[in-house]
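Left out: one protein chain. Kept in place: all the others.
Coming up: chain A.
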Amino acid sequence: MAAKLDVVVVGAGLAGLTAARTLTAAGRSVVVVEARDRVGGRTLNHDLGDGQVVEAGGQFVGPTQNHILKLAGDLGIDTVAANTVGDSVYVHAGRSRRFSGEIPPDLLALPDLALTMRRINQLAAQVRLDAPWKSPDAAKWDSMTFESWIRRNTVTTGGIDLVNVFLGSAYGGGAQDASLLFSLHYIAGMGDEDNPGTIERGIGNEGGAQESRFVGGSQLVSIRAAEQLDDRVVLGSAVRAIEQDATSLTVRTDDRSWAASHVIVAVPPALAARIAWNPLLPAQQDALFSRLTFGTLMKCEAVYDEPFWRQDGLSGQGVFRSGSPLCSMHDNTPPSGGPGVLMGFLGGAQWRRWAHRPPRERRAAVLRSFAEVAGRNALRPTDYFEQDWTTEEFTRGGPTAVAAPGTVTGFGEWRDRPFGRVHWAGAEHSDYWNGYMDGAVRSGKDAANAVLEQGD
């Protein structure tokens, strides 16, 4: 075992790397131990050849996500607007309809959707962001699913269907998977200290969370951050055990160990619970982390010689109201303008239906959905690939963890509570932009600052 370190960070995603940057800047000795042979966690660049990449994991950023934008800026990474030029297409009941702006042309569903969104924002404004379990109606809101509440407050199925379009990619699930309280807290955090969260900011393109992408792909942020940390990042080393006494900790992989004064665990909560802890995690914390399993999400991307849909005045963006394998799709063409790339989210119920079908059948279903939006040329890509985050051993789903009824009020206060000298980071440990890249960066800073405040 090497000399005792100030801090071992477990996980080289955005949260862990941010924590390490903050600590090294404060003069602390740090090692980041990463299970994969790459950095970036849930961000992942897919190589298109010719030096071009496209994102196969988390990718969009937008206003109020100041922490990830600042980090990227510090690392010399620019943003580029996601393509919204042209009409989007709304697919429902086998019909494709073009529309401009962000509101799908569904006259029967829109009154319910508008009312639902207004009421969600009103309730989200009442949630205590720092302690949602202490919100005025916390017990009531945590006793029902988000879907139960939506159905109770709407007339048609349009409201629930269109909210689920958003949650298919945001939760990797649907409104039935999460409690109302968790969902309100999630939405309340779609802002910053000066701008209250709203569902519009979460679902929006311009002015919303899907406004921009990073030039060079979102994983580049972690790659550059890791380069600056130099040999402090150890890849291919899955942490199996963490032992703790009054003054120090030992972090063990299969063949190495590190002694440290503090540990920051920056891996998904459900995976943190699988580490062999000595002493054991507090039962409440273990129960919470074990309940925070990830959603089920696959990104499906098709590559074309050029973004042909743009010539037809289309943005490449599609919204699918139930019945399709996809919930939504986007133009994911690199900033250079080519090759053309269409990307669709296959999440939640659709993932459960399609993930285990033969790849060729799933590919056809996805491409036919693309064709409903972009035209029949979409049936013949030059390349097609999928990133199923459920098959990633060190993620086990995506894009984030959602809490079922009873979880936030029962165990929520244990989410960020230090376990002795162990602190927690990761996108699920942030009040703002929980589950997003910005949440990850915020949590990394918070955990690092907590270590610094705790002292030696």
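Throughout what follows, contacts are C-beta pairs under 8 Å (C-beta built on N, C-alpha and C of every residue); 3 or more make two chains touch, one makes a residue touch a chain; residues count from 1.
To be clear about the criterion, contacts and distances are computed from a predicted model.
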Completion exercise
UniProt lists the protein of the undisplayed chain, choosing from "ATP synthase subunit b", "Hydrogenase maturation factor HypA", "ABC transporter ATP-binding protein" or "SRPBCC family protein", as "SRPBCC family protein"
Problem - Candidate in contact with the missing chain, chosen from A:Leu297, A:Leu367 or A:Ala448 - result: A:Leu367
Practice task
Provide the residue numbers of chain A that touch the chain removed from this figure.
Solution key: 360-361, 363-365, 367-368, 371, 376, 379-380, 384
